[in-house]
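Complex shown without one protein chain; remaining protein chains in place.
This part shows chain A:
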C-alpha cells in the first residue's frame, strides 16, 4: 500500500515529467512536411493499442474477478482526475489542429505519469516488465506527437502553476480503491488510443491533397 511518502514522490515525478524540455523544431530545409510524422504517430497509436490489449488482459487477471470480467463497470471515484477521451461529436469535429494535438499531448502526459505510479509492489516481475515496456512505448508516442506539433509550428503545452497532475490521495486509499483506480486508468488509456487513431487519421487526411479525401469512419464510441 503506498505510503504518504510515495504520493509525494509521485507528485514530484509527475512535475518533472511535465517540465520535459520542448522538442527542437524539425529542420525545415527540404523536409517533407508533417505528413510522415503524422503517419508515424498514427501507426504508433495502433501499435500501442495492440500492446495495451495484452497488458490490460494480464493486469486485470492479476487484479482478479470481477475486474477481469467483461462489462465490469465500477464507480469512477478517484478516477475523476484522469483526462477524458470521450467528447461530444460536434466538439471533436470542430477542434482545430492545434487544440486537437494539444489535447492528445496533455492527455498522454498525464496518463504516462499515472502509469508510472502504478507501482504495485505485489505485481510479478513479468508484469512490472510489461508495464515498464509499455511506458517506454508511450513515451515514444509523446515524442512523436511533440514532433508533429513542432513541424506544424505549435508550441508544446506548458503547465499552468497549480494545475500540475498529481494523484489525489484519499485519506486512507484502500487497496480496493486502488484496484478501481487502476481499472479506470487502463480503460481511459484504451479509449484515448482509440480516439487518437481517429485524431491522427483526420489530421493525415487534412494534410493530403483534396483528391484523396475519404470519408472518416467513426466508431461506436459517440464520435
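The criterion applied here is as follows: contacts are C-beta pairs under 8 Å (C-beta built on N, C-alpha and C of every residue); 3 or more make two chains touch, one makes a residue touch a chain; residues count from 1.
We adopt the following convention: contacts and distances are computed from a predicted model.
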Consult the UniProt record of the chain that does not appear here and report its protein name from "Cell division cycle protein 27 homolog", "Cytokine receptor-like factor 1", "Ribitol-5-phosphate transferase" or "AL3B1 dehydrogenase". "Cytokine receptor-like factor 1"
Any idea which of A:47, A:62, A:154 or A:194 touches the chain not displayed? A:62
It is residues of chain A that touch the chain not shown, namely 1, 61-67, 69, 74-75, 120-125, 172, 174-177, 179-180
